[in-house]
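What follows is a structure written as structure tokens; I'll ask about it next.
Each chain you see keeps its place in the complex, though not every chain is here.
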Amino acid sequence: MAVQQPDPVSPDALVDVAAQLLQRLRTRAPKVHCITNTVAQPITANVMLAAGAIPSLTTSEAEIGAFVRSADAVLVNLGTLDPERHKAIEIAVRHAAKTKVPWLLDPVFVDRSELRLDYARELLARKPAAVRLNGAEFRALSGGPPSPQAVKLFAGTCGTIVALTGQVDVVSDGERVATIRNGDPLMGKVTAMGCAGSALATAALVVGDDPFTAVVAALVVFGVAGERAASVSNGPGTFAFSIIDAIYAMTADDIAARARVADG
Amino acid sequence: MAVQQPDPVSPDALVDVAAQLLQRLRTRAPKVHCITNTVAQPITANVMLAAGAIPSLTTSEAEIGAFVRSADAVLVNLGTLDPERHKAIEIAVRHAAKTKVPWLLDPVFVDRSELRLDYARELLARKPAAVRLNGAEFRALSGGPPSPQAVKLFAGTCGTIVALTGQVDVVSDGERVATIRNGDPLMGKVTAMGCAGSALATAALVVGDDPFTAVVAALVVFGVAGERAASVSNGPGTFAFSIIDAIYAMTADDIAARARVADG
């Protein structure tokens, strides 16, 4: 939730938060329940484990309540939105609201299906702590082209953190705007990279001081990991596992040295 | 669909088509909706992205229509044939027929389940652009042992392209027959390699001049990628991602130099 009158956060301060993120995750080992599409499940779980979080992934209607009750945060990814997953999301969001567990919405492919678009709008109205999406999804949901200003406006309208990822990532809480210039084009050539980044941002919500800096930190870490992975990869195949190694091995100094965060 | 009186296509001409396939995919970036089993989803999506196609994978009854309507081709893989997937296939095939979007059938494991066999027969009668299967599946569907002559006969009977993969791949449209001697035994030690090859052949249908040469081209590219991957792998683990790197990096010259295609 956006704080009413947020303190301005300098790019340097954001880099500091990013540098501390993995250490905090490794210490706290938050339980994150990830409702995500079947394509994304293996890489999502492996990114979470490499970062120090404990993922669970069931979408069974009968047991999702028990998993969410013992979770520290919930990821709601709309990929493969079958009826079972739909019901699972309803139960999860209700539980999360009741127990004040933060949840993040990843409105995968809302640009390809009216049904998902309508449902994503419904979910947005139920106050996720954050939304992570790409340019086409942003356009479908907000009705206009992506830009830092548009992200800020949309975040203000929705009353949540909006994180647009692409060549440049933009994060806003409706007041503050940060842009992140980390990452590598290979991230777009591996399936479910965006989904895995959303999962990392969800885990960050648990250990962060506020959701805005937490989401920025997660995207910085993910982008820096992508750069390191690209530097040792021969293509998207090697990249897909190298980014997991990179997250696992990454130190606060690595992050501080490579983070490229700017205001607005 | 087999052309009534196809021009004979020389092995050299087929190699040329294969050499151009990846360039065409990278330029066109076709959207391919892949209804495939959950085991195969990650590697299928990654092979598609590496080749330049844009995969989508939902099997939700409620939204598959929307995805197929905006797709350029559809893969119908019978693995994990649960009731939801069954309904998804029905909707997808109906939409594909109406909008003339080509679809490819991969009748996974029809040799292990009567139910799948019956359904595969039903689907064959509804004129997929092509079928890709292995020896055991061919035997179950056609009723006899695999051979170039048997593939040709079966393709003629079904009125579709039949692509039998194995140590040697055989493709026929009922008139022409091509055999492909690319690939590596490690391809049989990684799960869902056949499924991923079917997905590549589905994407090829979009950019090819005709389905016969398109399917041959896809199997040549996949086999050459398998050979390159094997040359840098320590086993099936490294192979599984190296083939994705190989597809991503492959040039027309690489393909032309290594393709082993023959008549009949």
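Order of writing sets the chain letters: A and B. Residues in each chain are counted from 1.
Definition applied: a residue touches a chain if its C-beta (ideal position, glycine included) is under 8 Å from a C-beta of that chain, and two chains touch if they have at least 3 such contacts.
Note that this is a predicted model, so its numbers are computed, not measured.
**Q** Give the total number of copies in the whole complex, keeping in mind that only 2 of the identical chains are shown in place.
**A** My count of identical chains over the entire file-defined complex is 3.
To be clear about the criterion, only the chains that are shown with their structure count from here on.
**Q** What's the distance between the Cα centroids of chain A and chain B, rounded to whole Å?
**A** Computed from C-alpha means, the inter-chain centre distance equals 34 Å.
**Q** Along chain A, where are the residues that touch chain B in the complex?
**A** Counting only chain A, the residues touching chain B are 37-39, 42-43, 79-83, 85, 109, 112-116, 188-192, 233-238, 240-241.
**Q** Please output the residues of chain B touching chain A within their complex, sorted ascending.
**A** 38, 41-42, 45-46, 49-50, 55-63, 66-67, 70, 84, 240-246, 248-249
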